[in-house]
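The structure follows.
What you see is the complex with one protein chain gone and the rest in place.
Every chain is named by a letter (A and B) in the order it is written, and numbering of its residues begins at 1.
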Amino acid sequence: MIENYDIVIGLEIHAELSTKTKIYCGCKNEFGLEVNTVCCPICLGMPGALPSLNKTVVDYAIKMGYALNCSINSVSKQDRKNYYYPDLPKAYQITQDEVPLCYDGHVDISVDGIQKRIGVTRIHIEEDAGKLIHDDSFSGTLVDFNRCGVPLIEIVSEPDMRSSKEAKSYLETIKVILSYMGISDCKMQEGSLRCDVNVSVMKKGSTEYGTRCEMKNISTFSGAVKGIEYEARRQVDILESGGTIIQQTRRWDDDKGKNFLLREKKNADDYRYFREPDIGKIVVTEEKLLDIKTSIPELPNKKVLRYIKDFKLSEKESTLIVESVERSFLFESVLNIGDVNPKLVSNWILGDILGYLNEKSILLDETKITPQKLFDLINCIESNIISTSSGKIVLIDIFETEKTVDQIILERSLKQNSDIDDLKSVVINILKANEKSVIDYNNGKTNALGFVIGQCMKETKGKGNPAVLKELVLKLIKKD
Amino acid sequence: MDLFKKSGTELSFMLRSKECSAREIVSSIYSRIDSVEEKLGSYVTLTRNMADKKADIVDKKIASGEIISPLAGIPVGVKDNILVKDVRNTCSSKMLENFVAPYNSTVVEKMLDQDCLIIGKLNMDEFAMGSSTETSYFKDTKNPHNLDCVPGGSSGGSASSVAGYQATVSLGSDTGGSVRQPASYCGIVGLKPTYSSVSRYGLVSFASSLDQIGPMGRTVKDVHLLYSAISGYDKKDRTTVDISNIPTDISELKNLSGIKVGIPSEYYLTDKNTDVIKSIESFIKFLEKSGAEIKQVSLPNTKYSIPVYYILSSAEASSNLARFDGVKYGYRASDYTNFQDMYKKTRTEGFGEEVKTRIMLGTYVLSSGYYDAYYNRAQSMKKMMKQDFDRVFEECDIIVTPTTTTTAFNLGEKINAHMDMYTSDISTAAANITGIPAISIPSGRDSKGLPIGVQIMGKHFSEKLLFDVANFYEKSIDGFDLKIKI
Partner (left out) sequence: MKFDLENIANLSMLYPDGFDRDKILKKMESIIKMVEVLPGVDIKNSDNISGNEVILREDIIEPSLSRDEVLKNAPSVQGGCILVSKVID
């Protein structure tokens, strides 16, 4: 049945900004501290306390606005959204209603190699709420206010996505851009990137959107995919059995793989927005806008194209490198050190380096690798100082120790033997001991060559330069 | 020596010339409080320890020859919605009966920097909503001129304590007239400063866009002294502006020539034969005789001040008072089934009727479907009222009106006649809506012997001119008539 429908998806992404302090007070903006230790009268909503808007929050939001091709409102304001919840100390959230900082942008995503443009309706700034801690070991709910006042930007998309794949790609694209801007940690497991999803379905070929439902509490990419698919199926099932969709807010439960009704949209959602009287109008000068615009680094989609063009990487390779800020930084830094084949750097990063990280499930910046060490490693292999297989041993030490590549090679005596006289005697001995292979080779069984070279490598304990050995074997194996 | 009877400037002079000590001032004030507080009911909390400690500091400074600041050693009362660290701050509400302030408001910080003696926290209408101090959860406050009468409100305790010599000066807060109206009822001086000239950090918000903390005293110079201490830019209240370039020191005028005084016809529509109107008219005659130029002016949109005031203030209050939910501080109901029930019971039990009425009114005018008809319309009217005043101030320097159309009424007289109560802000609310400064000074008494107040309004940040004119009048009549019966 679902094949007969188009799914229409819009996303509201909340990203916590990585400023030093909270949005309206000087409390430290840091995750994972002991409960209720980074709070003050302002973020606790104590009587008489007033907000002081953080300059960096405004800058970061505009930066993201430019990255998503938005127009910027040089004069904007803040509004109060009034609702009661134990994690919201003032019983209103300071946000932006009518006039957001950024509006009317777009971003290009790619699904299965096909580009698609997704509209960005708006980006606005607001404060995060605290955390409720539920536990069966006590009768009530505990409130930790540390997260109150952590700065957020909310990025609202147009309903331009038509599949969970597109939604996932959009989410990934936004995440990578946020990372390159250096304005958010984007740690989904810490809740610094969350999203609400709006889903509706319509019969294929129809141009009229169906009634949408909003799904809250999505905090993983896979959750977004599963949630959208679940919700679309739920709606199609209702329609196919003759029902109608009622506008609702639903809550995604990642563990159960289901969503549940939170509330039906009616006047329950009367937030009574009005201008925040404690904060004057936010004015951004032309000069400031220009400053921010010029501070924007190369964006990931441009980077991918540049890697393909300048470094002759495949699209897949460049995408894989660019999707992580750390990888891309390592890649470009190695190239900046000196003359090295970009393809080799890419192979190392996407091959053994990524393999190691995946195996240990750690991040690049949790290891001790540096661009200089990777550069040296590749150089040693290229100039035949060590073999490729020794290189893999060196890499482990690069990850885990502070030692230089030279030190590692020395300590592990991995230096390759390229001395012709040395190796010649090895080859002569091996050929003598393997007469049958020599005969086979001369009778046209060329695969005997590999066996002989292998024996030579074994004899040199892996340190014989394979290229030199091969050359010697070829020269000496022939019977006239 | 009745030190409690002295003005702030007199006490400061006596301290410097070592005619008295700060300790003696504290003792004198508290013995006065001991003898009249039972009758007046000005205070919710007394802070004797704090005042004693501060007095010792002042006395030590004087003994060591250190130069003391102008307000050092002066007893100040603080309205109970302005936070003093580690002191109970109730807003005269059951909701905050046991709430202890976790920090100092900026004005208190500034006063303590000047070594003021904070005497205690003053009774008020609950959350500053009311005009008689009768909505206080704790008690009624009486008018020192007649104990059967209200002191006005919402800063009733701030006015009665100063008029009753239980404090030399005091701080009130003024959202629609809450400093000027009680000042007028109690025969003292009260200033509503220009919006944004005094920090609101630590003032429990009622209506953020209208609230200002205002100084009250028995002489213009005392009010000026306190205003100078508390005003100015504060990085904790970013709605404040830097006024350090604007002169505020009082000039001793010889006459009022060159000053243009606007008399808006709209404020004099009531029965012209009342004692209040007569008193104001003689004040205007005095101004004219002293060389001022009197002009009849018109502020046509002033008649909308009351509805505009009620919409804007209630809307903001409904949001500002939403934080009182029993979760983090203050009263929490004892029996409840879930957290919504806890919220509702807490708020229903913790707030008085006046506060609940205004919260619901504010919720209503902001709710979906009514926002444009009420809140947005009031905002537009606010702009039009500003234009009215801008136009008048092109041809006038100050505007003179009665502070209130009547004098202090009896306790219990109006608390149930709500319309009278709600229109008693008619002369004062326009200054809050437009943000301009306004001062109320005593201009005489009615036939019952109750004080009458005259209001002088000026352009934004023209406090100096208001002080100059008020001070000129005070000197010309050899000081205000401050006689009370207790």
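Heads up, the rule we're going with is that a residue touches a chain if its C-beta (ideal position, glycine included) is under 8 Å from a C-beta of that chain, and two chains touch if they have at least 3 such contacts.
The structure presented is a predicted model; accordingly, all values stated were derived computationally and were not measured.
Q: Out of B:115, B:211, B:266 or B:325, point to the residue that touches the absent chain in the complete complex.
A: B:325
Q: With respect to the chain omitted from the figure, which of B:359, B:392, B:456 or B:469 is a touching residue?
A: That would be B:359, which touches the missing chain.
Q: Considering the whole complex rather than only what is displayed, give the residues of subunit B touching the chain that is not shown.
A: Output for subunit B: 98-100, 102, 196, 235, 238-239, 241, 304, 306-308, 310-311, 314, 318, 322, 325-332, 336-340, 342-345, 347-349, 351, 353, 356-357, 359-361, 363-365, 367, 372, 374, 376-378, 380-381, 383-384, 418-419, 422.
Q: Residue-wise, where is subunit A in contact with the chain that is not depicted?
A: Against the left-out chain, subunit A lists 19-21, 25-28, 34-41, 44, 52-58, 75-77, 84-86, 91, 98-99, 132-134, 138-145, 251, 262, 267, 270, 272, 279-283.
Assume only the chains that are shown with their structure count from here on.
Q: Using mean CA coordinates as chain centres, what's the gap between subunit A and subunit B in Å?
A: That pair's centroid distance is 57 Å.
Q: Hey, which residues of subunit B end up touching subunit A in the complex?
A: For subunit B paired with subunit A, touching residues are 81-83, 89, 91, 96, 99, 102-103, 105, 200-205, 207-209, 235-239, 315-316, 318-319, 322-323, 325, 327-329, 339-340, 343, 363, 366-368, 371, 375.
Q: Would you pull the subunit A residues touching subunit B in the complex into a rising list?
A: By the definition above, subunit A touches subunit B via 41, 44-53, 80, 82, 84, 86, 89-92, 141, 143, 267, 270, 272-274, 277-280.
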